[in-house]
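Excerpt of the complex: some chains, original placement.
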Amino acid sequence: MEQLEAGQETATLLINCPDQKGLIHNITQFIYTNGGNVVDLEQHVDASESRFFMRISWDMRDFVIPREALAVAFQRALATPFQMDWQLFFDDQRPRMAVFVSQHSHCMHDILARYQSGEWPVEIPLVISNHRVMEEAVTAAGIPFHYLPMTKDNKAEVEVAQLALLRDANIDVIVLARYMQILSPAFIEVYPHRIINIHHSFLPAFPGAKPYHSAHARGVKIIGATSHYVTAELDAGPIIEQDVAHVRHSDDVEDLVRKGRDVEKLVLSRAIWNHLNHKVLVYKNRTVVFE
Amino acid sequence: MEQLEAGQETATLLINCPDQKGLIHNITQFIYTNGGNVVDLEQHVDASESRFFMRISWDMRDFVIPREALAVAFQRALATPFQMDWQLFFDDQRPRMAVFVSQHSHCMHDILARYQSGEWPVEIPLVISNHRVMEEAVTAAGIPFHYLPMTKDNKAEVEVAQLALLRDANIDVIVLARYMQILSPAFIEVYPHRIINIHHSFLPAFPGAKPYHSAHARGVKIIGATSHYVTAELDAGPIIEQDVAHVRHSDDVEDLVRKGRDVEKLVLSRAIWNHLNHKVLVYKNRTVVFE
């Protein structure tokens, strides 16, 4: 095992397979005998599902399998025999992220600030919106802004146009930064577990529209936000991150909205951070999030 | 205004009435002109309901209205003209609290520890249980323990026996410390907004049985607990206090239960503290909790 140095080329594998004896040994042996130095390893076994999950990163500098041959070699040596679902990432290839936004600006502003300060290992080649509210701020950050207004009649055509933009920009992950349109199942299928939404309640409480109004009416003492991967069922996808804020009887709906915005920003940014750093695996509508 | 001194006799009013001009002035004038010194005052207006809420405490030592005449005087001077719902408490009269428990011991142990250390201004004249699990610990703390086993056939009779015990002990407030029986509406009506329950989820998520199992199945990243006044509708009464704990993919149901116990204890103890100190008002299934 060895430290990650600046300029070092690193590979990361996310693995998910039926649990069985010797998995860690076989995987670390594959890396070690091919000259790789493990720089990070996390694993988890879901006992009730007998399912094994792993994230492992290693230094590629002395690795004898060339980068372009690695996927094939890994498939043959380990993935096929152990029935692995797996994903392979190289640290010098930054994920390409699209952001969808409507009129609420706080999550978009937060993403722009983190992007501009270089906090995240990411490229943002485009922002798509059904409103012009954020156009100036997005453009000022040097990101192309695509205004695609949506009516009740043109949703299908707009989604076609959105998908074309995403495909042309070679997008890996989509963030819905308070995007107030429901994506069609056909759209979602193109990016399975690669569309991150922020919902403004602690799910499963208050799904759907106007959760702060519902929270106020119920008289809760905490409000929350939930970031999850979008699936065909509304607000029911695998949860990546959640957090809450305390509220009081003196907080009216407007106060909940104001306090909630800060929770939404934090929860969404943590979910994005984990996704971009390849720390999230999905299995049966639940996530494994390595830290 | 003046400081509360040891041995001082203090009165506390909880008031709840339609909002209108001059309320605070009229109430403080009543106290001031009768020789009382205000030691604490908190108020809240629910704008959407046009409803006024107040908690006010004052020193009774120089107060010219005798204690036994105060309720009548206040009713005539203020409560009737301003259509007030109100409650009056004297600090030297400690609330009398009954605890109902089943087999889970953690909340009961927590209550006993706080009781024995004198943390709460309370008398606990009895504990009622449908199991014998906590008998020894309760008895060791000097509290009479009433074992009333419950079957599917004897619920009505047992409730009659419970109510008799509560009445004989002159009970003001009942705490359900993980009591695993549903109280009948008839029972609840006897103690409106005076039965405090702890539910092991952040309501309104996961009401009913086995919330930790549901939380695990849904893959949430936070678990919680909710303390509320019991009403006829299960787990739907006015919420007094809520809190949460973060959980991870590596936490199985048993871990959620373990972590949840600590949240339950804290949330229940804070709700009890607030109730015993006359800091909670209820209006239309929501609470005002003064700090």
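Note that the chains are named A and B in the order they appear, and that numbering of residues resets to 1 at the start of each chain.
Note that in this section a contact is a pair of C-beta atoms (placed from the backbone, for glycine too) under 8 Å apart; a residue touches a chain by one contact, two chains touch by 3 or more.
Quick caveat: nothing in here was measured; it's all calculated off a predicted structure.
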item	value
Overall number of sequence copies in the complex as this file defines it, 2 displayed	4
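Heads up, the rule we're going with is that only the chains that are shown with their structure count from here on.
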item	value
Separation of mean Cα positions, chain B and chain A [Å, integer]	42
Residues of chain B defined as touching chain A within the complex	44, 46-48, 202-206, 218-222, 224, 238-244, 248-250, 252, 285-289
